[in-house]
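In this view, the complex is presented without one of its protein chains, the others remaining in place.
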Amino acid sequence: MKYVRNAWYPLGWAEEIGRELSRHMVLEEAIVVYRREDGKIAALQDACPHRLAPLSLGRLKGDAIECGYHGMTFDCSGKCVRIPGQDIIPGNAVVRAYPVEEKYGLAWIWMGDSALADRAGLFHLEQYDAPGWRAVKGGTLRIDCNYLSLCDNLLDPAHVTFVHPSTLGTPAGATVPVNNEYGERSIIVWRWIRDAPAIPLFAKYGGFATNVDRWHYYNYTAPCFYAIDMGSCLTGTIADMDKRHEGVQMFACHLLTPVDESTVLQHWFHVRNFRTDEAAMDAELTRDMDRAFNEDKVVLQRIQFEEEREAARGKPYKRIILGIDAAPRRMHKMIDQMIEQEERVAGHGAMAARQEKVTA
Amino acid sequence: MKYVRNAWYPLGWAEEIGRELSRHMVLEEAIVVYRREDGKIAALQDACPHRLAPLSLGRLKGDAIECGYHGMTFDCSGKCVRIPGQDIIPGNAVVRAYPVEEKYGLAWIWMGDSALADRAGLFHLEQYDAPGWRAVKGGTLRIDCNYLSLCDNLLDPAHVTFVHPSTLGTPAGATVPVNNEYGERSIIVWRWIRDAPAIPLFAKYGGFATNVDRWHYYNYTAPCFYAIDMGSCLTGTIADMDKRHEGVQMFACHLLTPVDESTVLQHWFHVRNFRTDEAAMDAELTRDMDRAFNEDKVVLQRIQFEEEREAARGKPYKRIILGIDAAPRRMHKMIDQMIEQEERVAGHGAMAARQEKVTA
Partner (left out) sequence: MKYVRNAWYPLGWAEEIGRELSRHMVLEEAIVVYRREDGKIAALQDACPHRLAPLSLGRLKGDAIECGYHGMTFDCSGKCVRIPGQDIIPGNAVVRAYPVEEKYGLAWIWMGDSALADRAGLFHLEQYDAPGWRAVKGGTLRIDCNYLSLCDNLLDPAHVTFVHPSTLGTPAGATVPVNNEYGERSIIVWRWIRDAPAIPLFAKYGGFATNVDRWHYYNYTAPCFYAIDMGSCLTGTIADMDKRHEGVQMFACHLLTPVDESTVLQHWFHVRNFRTDEAAMDAELTRDMDRAFNEDKVVLQRIQFEEEREAARGKPYKRIILGIDAAPRRMHKMIDQMIEQEERVAGHGAMAARQEKVTA
């Protein structure tokens, strides 16, 4: 399938990338990843252009990789620097190299035109390293579903009542409508639920025994960044909706890696403004959140299975579009447009290149 | 593939259907099944029309099912009765509901036009609850083959000599030709083998130490009902072939559920006129029969494997048609004609509907 390519996608947790060769799959491409001697991360196409042996089966020689089959050796820019037994290295003996950056504990890869790779486009959350806030690594879920199905889920406050009754949802949530705000490459879906019991997670960690005002802001940046702002305050204590930091507030950040048409990696961490000195609490909260995200995983994998069965059968089911689908539908359209635009630019580039040749 | 739809197929054993949601596959369709508060069985399409989440992952609320993803709720007629967070329920928010009946310990589903569902079409065997007869539940085999291949097998007395030498067959059976009688939707394949040793099963349970006259009547009703009448009497003791009940007689009833192109469920029980007060014998006889049917399963699954390999390879093997294939071939033709006729009727219905619109 087609993906937005001019974007940063998380490769994985930076701390897990060292001097051994590891293989990663991003947008259906196999990538070999390792840390160079200067500590920077290198990422190359994981396929030797000779016979397609994965370079990740080879050996690291300084900052270069020696193929494990016949020893062709590529430096970390992807250029072949040695072919055992022959002196001439053909000019096209290269593998693709990908820009990589590190931020927030993750290594990020740029899958598109390297000239456009820009650190400014990395996921950003100002609270991440602000005073009064605590950022805590979560984990990675591998979900056997299309990444867009997880994107739907992360723009959908309505499911929490039914999928997460013991952690993130309460019956009260079922009937409060949501607000959608659309930017060019971003969407915010939000709602406040006033004077209602706290959700189980906030009752437990925020210590709310009485009713609260609570909010969800699903902040999405296309194609694959989510910062879900959720929090609570005692009923009536925050008048200005922009002063949510005065309450108990947490950002659950989800950074997605589309692996292939039917697999996605969900990397996540949280950033909170309460009990920020209680490191002991981190593991328990992380476990509770992980349990909740696994509840989504069960549903998403079953839907993937049903969709594949439907496709194989060739008899499409009838679908109903609900009010809650507005933001997910906008997200799909946004991504389609980004892909189309990339193709248009690529087309122009190719045409311009042909033009130059003709007039030269 | 195409199936006869206006027919009753066994869903499963009625005693296994309770107040929990269970998923069944019939004719490639996913169906969620449960018992209503009044004890009747309900069967709905197992796919929420919103995002395709299986309803069987949801919750039973009285007689309605609440989808486990966003809570759309369907009553047992398939009508949506609630969409959390929105007041208007679109008219097309329905899932298909299927007629279900119970008989002979099985729950039966009607896969076609509900208006045509009629209890009179259920499998019927007058001996089932007649005095002097004992009906004993067998079990369910899941066989990884096309249901037509099992249908072939159940119209084919010739295989018992080779597949079931220790239970249902003897060498004497190999050379006695069969008689075929054809009805519009039924076939009977039968033969008597006279003055020969009893088959192992009847020697064991019928107590025959000397030669017998024995018979097989394979009674088939299209598409998926089989009542195999088999029995024995001491040689020469039954002159009138219609008085088989004077001998030791047993009906092995096989009721098939096509699951998909390469899977069939074989539900079976037996009804016998001997040792009818010996409940202790039931389990042992059932175990022996189950062993025999598993001998067919091995052959049928291997043939399915070979047929799929042949199809993938694209080089069809040459086939030989034997005399014993007459009834199976007639069965295939019967089913094809039933499918064609259903399509013709459906076509006329659609045309009539269009006609009405035009003239309205």
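Each chain carries a letter (A and B) given by its place in the written order, and its residues are counted from 1.
Operating definition for what follows: contacts are C-beta pairs under 8 Å (C-beta built on N, C-alpha and C of every residue); 3 or more make two chains touch, one makes a residue touch a chain.
It should be emphasised that the depicted structure is a prediction, and the values quoted were computed from it without experimental measurement.
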From A:His50, A:Lys103 or A:Arg275, residue that would touch the chain that is not displayed: A:His50
Of B:Arg194, B:Arg302, B:Arg329 or B:His348, the one touching the omitted chain in the full complex: B:Arg302
Option touching the unshown chain, where B:Val81, B:Met281 or B:Ile324 are the choices: B:Ile324
Those residues of chain A which, in the complete complex, touch the missing chain: 28, 30, 47, 49-54, 57, 66-72, 80, 83-86, 90, 92-93
Where the missing chain touches chain B, by residue: 152, 156, 158-159, 161-163, 174-178, 298-299, 302-303, 306-307, 309-310, 313, 317-320, 322-324
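By definition in this document, only the chains that are shown with their structure count from here on.
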Averaged-CA centre spacing for the pair chain B and chain A, given as whole angstrom: 49
